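Just dropping this structure here.
For this view, one protein chain was removed and the others were kept in their places.
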Amino acid sequence: MDDVRIGWIGLGIMGKPMARNLMRAGYRLSVFNRSRAAVDELAAEGAEPAASPAEVARRSDRVFTMVTDSPDVEQVVLGPQGVLEGARPGTILVDMSTISPEVSRRVAREAAARGILALDAPVSGGDVGAREGTLSIMVGGDREAFDTVLPLLQVLGRTVTHVGPPGSGQEVKLVNQIVCGLNLLAMAEGLAYAEKAGLNLETVLKVITKGAAGSWMLSNLGPKVARRDFAPGFMVRLQQKDLRLALEAAAAAGQPLPGTALVQQLFRHLEATGRGDEGTQALAKVLERLGGREEAPGSLTG
Amino acid sequence: MDDVRIGWIGLGIMGKPMARNLMRAGYRLSVFNRSRAAVDELAAEGAEPAASPAEVARRSDRVFTMVTDSPDVEQVVLGPQGVLEGARPGTILVDMSTISPEVSRRVAREAAARGILALDAPVSGGDVGAREGTLSIMVGGDREAFDTVLPLLQVLGRTVTHVGPPGSGQEVKLVNQIVCGLNLLAMAEGLAYAEKAGLNLETVLKVITKGAAGSWMLSNLGPKVARRDFAPGFMVRLQQKDLRLALEAAAAAGQPLPGTALVQQLFRHLEATGRGDEGTQALAKVLERLGGREEAPGSLTG
Amino acid sequence: MDDVRIGWIGLGIMGKPMARNLMRAGYRLSVFNRSRAAVDELAAEGAEPAASPAEVARRSDRVFTMVTDSPDVEQVVLGPQGVLEGARPGTILVDMSTISPEVSRRVAREAAARGILALDAPVSGGDVGAREGTLSIMVGGDREAFDTVLPLLQVLGRTVTHVGPPGSGQEVKLVNQIVCGLNLLAMAEGLAYAEKAGLNLETVLKVITKGAAGSWMLSNLGPKVARRDFAPGFMVRLQQKDLRLALEAAAAAGQPLPGTALVQQLFRHLEATGRGDEGTQALAKVLERLGGREEAPGSLTG
Partner (left out) sequence: MDDVRIGWIGLGIMGKPMARNLMRAGYRLSVFNRSRAAVDELAAEGAEPAASPAEVARRSDRVFTMVTDSPDVEQVVLGPQGVLEGARPGTILVDMSTISPEVSRRVAREAAARGILALDAPVSGGDVGAREGTLSIMVGGDREAFDTVLPLLQVLGRTVTHVGPPGSGQEVKLVNQIVCGLNLLAMAEGLAYAEKAGLNLETVLKVITKGAAGSWMLSNLGPKVARRDFAPGFMVRLQQKDLRLALEAAAAAGQPLPGTALVQQLFRHLEATGRGDEGTQALAKVLERLGGREEAPGSLTG
């Protein structure tokens, strides 16, 4: 490994284990996070704390950002004391957040104007994939910059693919989320009818998962619904954020998505009843309630 | 193998290869079909033609039916010259058609009144599975009757599961079709947005199929959409028949299925434009048209 | 008035007051109804009871039917002891039920084969309109037959319109019900958001009813929602029957109706929770529940 200096901004559920994986692979990291606790934690493991994204950038050859939404990226990259204020020409910026493709393209343009190459590199695979370094990473932007940071990305994920020009990483991620949302609805409607028909859900899942109805959602979240486990792998409110981004991007591209719009509206019931932090498999409960089933009183997570 | 006598009614795209598989496994079959050609074909291979479902039943210990819809089953089983007119007590009737669970239950009741045990045993796996004997078969009805005919069903399919009382085979099949329909919509909306965004569909499929967005539909039909192949595996009009059955059964059970209802309405566009015989992946074209893309003139199958 | 002899079949919530209006206008009626009580009631007012639809027809020059659904019309008109068994050539049959246009056309064909002219003449205006003789009546079938019975229809309704060939009366009625269903959803979504936003519903209704958002539904059922009155004008389960007919007829015609399909699925929640006998304005409650509002316990009609 060369002695490339790495900066990392955003130490949440995803960002912290990802940064840690780079440290364990032997890289030296400068880190910044809005709230201080996570910074202290990584500092205790050897990372160098920075006072701002700009300071991170000043100390680094490659800067990674992993924050929540488009405005967060705009702030930490384009804002005052942001990455672009501190970065030197030649720096490569890798934004791993899931945000608007349009914002990714703007970041790439403004970065390029200062001689900095920006890649959009959103991930799928959840916090488990972040911890285990098994994420799937879809990367948009300059091909040479991609090749340069590929060894770093391979520490973070198992499948790393260059998918096209700036913004296209985000676009592929949104395709992924559109498909996930409707596969979830498929599972939710199928199981809601199965319950109403008095079928045994485990049997149903065993029979249909192998064939044409099979999906990751059905295999992985169907059994959770069957045993009433609504703890989050991926949270409802984050899925909603991604569906919002997808519907906005599709609107800008002129593509109606009536099914995805329906999924978004049904998820809203969960948000309206305080279930935004449950796992996305809770969509099954919306269909159950439409079918007239009530949860036990007091059992908000039931 | 014992010298059990088998009757087979319905020699269409599915029924003919299934009957043939039983003959190849050494069983003797009496066969009936509405149109004569398929009967002659199987007779040339050793099957014994019958003049009516009742005659099939008179000659058989086990009677299989594989027809299109609920009224067809009602006719060949309950109607004049139907199976119940010819069958002796102790006969086992195995209906492998996909029909209304309510009709399956009625068939089972009327059969039981004459000492005949009826199983509903719909399949998934398509014509390929029918030919290769790799169908998935979900069986509702008497457990002992199931055990008795299991060796026969194992000639026809790879996975054979008893799922509950009469009608429950159909109900599991409808769950399967509900999930298939929405997984198709997931693929169609995802790819429609991907095309609009200018992404390379092969790349997108390669990247997202392995992860949380993965499904049989995406893996098997996504590449067909990418290369504009809309030839049927499973036809739009048959998927529509199954969605109709699912929505009727769900209505009777008191379960709203808004997503499935949407899928049904979108498939209608294909039927309204003469595409009912295309494969279900043509749902992608509905989304494309909503997005304003036109097919080349004269290219109805484009 | 001439001494034309009138037969009436079907004395439910709609049929009884309609028959009575004809009697009050001086016509002599033979009547039949599945359950006897309504027959006795009208007999006490001077109607002549009949033992079957055929007997009604034998005694009458004009036969009216007002029953619930397509199978009921098939039974009382085409079935054993039905109207066609008793009617002489020259009789005019007026079916005022809301049923499938396809069944209306079949009735017209089978009637014509016996020299009988059949009109389909569904109504809108509810039980109030039936009692007050203010129904709107849309009539399909032979123009001359229409002119002949027009004086009778004008006793029953205020607006009577010949709309086209056999079946077209039903088709116009289904257009009516499609529009009603979505106008109801318009009211339900608008008021659900208004409540959530903390607006005063009476004020909202006062302000928006006069302008571009105005509708019969908003003017007449909006205030009922505001004062939590869900007693039926028109019942959920009858609206559902009509939406089912509309969706089936649209399917046969090759017309997708995604909004109507959604309305039907949302109404199912009311049926699934035992509210099929409430008024259609209860659709507002489905939207409220999607928004997380719960009714007071024990308050099924709340």
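Order of writing sets the chain letters: A, B and C. Residues in each chain are counted from 1.
Basically, contacts are C-beta pairs under 8 Å (C-beta built on N, C-alpha and C of every residue); 3 or more make two chains touch, one makes a residue touch a chain.
Since we're looking at a predicted model, the values are computed, not measured.
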- Hey, which of C:G12, C:P49, C:P223 or C:P258 is the one touching the hidden chain? C:P258
- Given the contact definition stated above, which residue among C:A246, C:L270 or C:A284 touches the chain not shown here? C:A246
- Note on the structure: Touching the hidden chain, out of C:L29, C:I178 or C:L270, is C:I178
- Item | Given B:R34, B:R158, B:K206 or B:R289, the one touching the chain that is not displayed | B:R289
- Query: When the complex is taken as a whole, what residues of chain A touch the one chain not shown?
  - Reply: 250-251, 254-258, 261-262, 264-266, 268-269, 271-272
- Message: Even though one chain is hidden, which residues of chain C still touch it in the full complex?
- Response: 101, 124-126, 136, 138, 159, 161, 163-164, 168, 171-172, 174-183, 185-187, 189-194, 196-200, 203-204, 206-208, 210-218, 220, 234, 246, 249-250, 253-260, 262-263, 266, 287, 290-292
- In terms of residues, what is the contact footprint of the unshown chain on chain B? 258, 265, 268-269, 272-273, 289-292
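Keep in mind that, in the parts below, only the chains that are shown with their structure count from here on.
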- Task: Would you mind pulling out the distance in Å between where the CA atoms of chain A average out and where those of chain C do?
- Result: 52
- Note on the structure: Flagged in chain C as touching 2+ other chains are 258, 265, 268-269, 272
